[in-house]
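Quick one: the structure is below, and I'll ask about it shortly.
Rest of the complex left out; these chains stay put.
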Amino acid sequence: MPFLLSPIEAGPSLPRILVINPNATITFTEGMQRSLSPSPDIALDFYNPSYPAAPYSIEGVYDSVTSAAGCLEELKPQLGRWSGFVVACFSNHPLTEALRELTSSPVTSILSAPLLLASNLGSRVGILTTSPRWVPLLTHDIHALHLSPLCAAGVVSSGLSVLDLEHLPRERVMQTLTKMAKDELEVSRQADVIVLGCGGMVGLDREIKAVCREGMVVIDPVVAGVEVCGSLVRMRLQTGKLGIYAQS
Amino acid sequence: MPFLLSPIEAGPSLPRILVINPNATITFTEGMQRSLSPSPDIALDFYNPSYPAAPYSIEGVYDSVTSAAGCLEELKPQLGRWSGFVVACFSNHPLTEALRELTSSPVTSILSAPLLLASNLGSRVGILTTSPRWVPLLTHDIHALHLSPLCAAGVVSSGLSVLDLEHLPRERVMQTLTKMAKDELEVSRQADVIVLGCGGMVGLDREIKAVCREGMVVIDPVVAGVEVCGSLVRMRLQTGKLGIYAQS
Amino acid sequence: MPFLLSPIEAGPSLPRILVINPNATITFTEGMQRSLSPSPDIALDFYNPSYPAAPYSIEGVYDSVTSAAGCLEELKPQLGRWSGFVVACFSNHPLTEALRELTSSPVTSILSAPLLLASNLGSRVGILTTSPRWVPLLTHDIHALHLSPLCAAGVVSSGLSVLDLEHLPRERVMQTLTKMAKDELEVSRQADVIVLGCGGMVGLDREIKAVCREGMVVIDPVVAGVEVCGSLVRMRLQTGKLGIYAQS
């Protein structure tokens, strides 16, 4: 069952943003729902596609294509219901660009939004991601988005797969993540801002910050994606339709 | 008299952001105050330095240095009063980096914030600025901030000086700005997003959008700066203190 | 019915390359088949997906996702039949990366292959593509592939849509294409190599070269994609599996 209800059923006149977890793991979507604070002027809905229309986790381009196709099939007929969209996969997921073509409502990505915010807070931003393969994948994606210079400390793998975040004991997950944040990003790479590099890490920012030296910044990418989308919605900005996102 | 009151005196427990117009022209500050919508969860204060501690407009690096020194002398003793700061000069004004060193509260710039937001809305962002000299100055500043690839349509001068925005008849100002937006950015440079490139252009976005082809995006930089700062404040993110902004 | 007809039924021991036209327009696939010369040591098969599993032409990211998903559903079970693959859409089509993940046989793209070959022949390579929207799309894709410096004269739109190539009278198509090649690429942008920027332009290289000044180079992207794939097959090189294309 792909849809989840919105936690904040504010008045019907509030603009609504749809947070899309593009994999089929509903517990990730629920984690996002729990971690996002209610906003007084924007309502949030949450969605994930069903299996096998989309995979349980996204580990590369093949998964991204399947996931995007699965989401689009379900969402395309009803896109008019939302004033904004957040694609909550930490990658240059093709759903982001596809949605920008299909609707005028603004669409943000949980990969680019935290990097954009981070550029206000430090000069050596680093990303803590899941399995080793995401290092070259994210390096490629960040370059494609012209954001490499905003990510000077690069991408570090925790060695955990996306589904490990869900299935391993939480203590072991946190031990692994905090060790990499501290040793690899803070100490070796001299990062001054850490972006959590997976939608499944939603809500872990404070615990990771706690192990770092005072003054480190840790950013939750899902919250960042929702905040940036909220700004665009509040400013009544829409996707530009005279260039790359023109509808054919 | 440098201080202006906040238009939204919400409850005393709300976090407050200080919007700094770093030149001494109070009518610009008032324009910002008028154009910013009240936010339900953040209060705004407005400030500009007094003349001759700071110049009436900022036309280069010498003016920036004077302006930054003037603002810092007045603001430094009381920085603890705000949870966030917006430096409302459309440049890489040194006050931005200086404030990031002096306080942990996040600081945004009305140059970088609209470019960061715009990257979600189009792929050929262009800037409409004031006098011709701001073209090389902004080109330099945008490069220094690693944002050149997010501003593919470049910087266009309207030929108007900063103070022309204030002193010329509004009709003539709008005629000039809309012509350049249309002819130079939309048509010649194929921009799909236009960022207004001067704090003094606050509130002019809708009129400029109206002359462009349906689907053009026009961004008010002051509103963008306040929105991005608001996001950082809501996320309780602070300036990183382990790298470039460490206090010595 | 998606097709697989090999024009060159050489001995069964020859390695086979599959040329994939990822849209559903069979006449484009037939054009590719007609334009490719038989090779003495490699056999070619041709494929396109059926409608509506894939669109008749690809005009953006949404179409790419649909097209990739459609092709993958049909091809995935039988990938072991080929020693190499050519993705014959002039874009950074996600099928290219997805196939590199799914198989070890080399995969080339008709966007990158002609640019790689062109870098041996000149220093101001330009692309002649179809509708205006492909200009920002291809500019983005070429950057994502790190090939922008190998395409110094940039991308020029002919104003024709992909399907215009098929449906308009050939004379009018050629008039439009040759005019843009000559006026915009050769003269205005000083290109010394022109890459035809659409799979549907297969076989048009000689006519376009004929209108340019002696010494211009015009490259057919489909032939280029097949040649580069053939080189990789002959060298028995396979896709690397220790990094970005590792199977999860």
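Letters A, B and C mark the chains in the order given here, with residues in each chain numbered from 1 onward.
As a convention for this text, a contact is a pair of C-beta atoms (placed from the backbone, for glycine too) under 8 Å apart; a residue touches a chain by one contact, two chains touch by 3 or more.
All of these numbers come straight from a predicted model, not from anything done at the bench.
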For a quick check: 3 copies are placed, so what copy number does the complete complex reach in this file?
6
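Everything that follows uses one rule, which is that only the chains that are shown with their structure count from here on.
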Interface numbering overlap (same over half, different under half) for chain A and chain B:
same
Centre-to-centre distance between chain C and chain B (centres being mean Cα positions), rounded to whole Å:
45
Can you give the whole-Å distance between the Cα centres of chain A and chain C?
32
Centroid from C-alpha atoms only, then distance chain A to chain B, rounded to Å. What do you get?
27
Do you know which chain C residues sit against two or more other chains?
136, 140
Where on chain A does chain C make contact in their complex?
59-66, 68-69, 72, 94-95, 97-98, 101-102, 131, 133, 136-137, 140, 143-144, 146, 161, 243-244, 246, 248
Over in the complex, which chain C residues touch chain B? Could you list them?
135-136, 139-140
In the complex formed with chain C, which residues of chain B make contact?
123-124, 190, 192
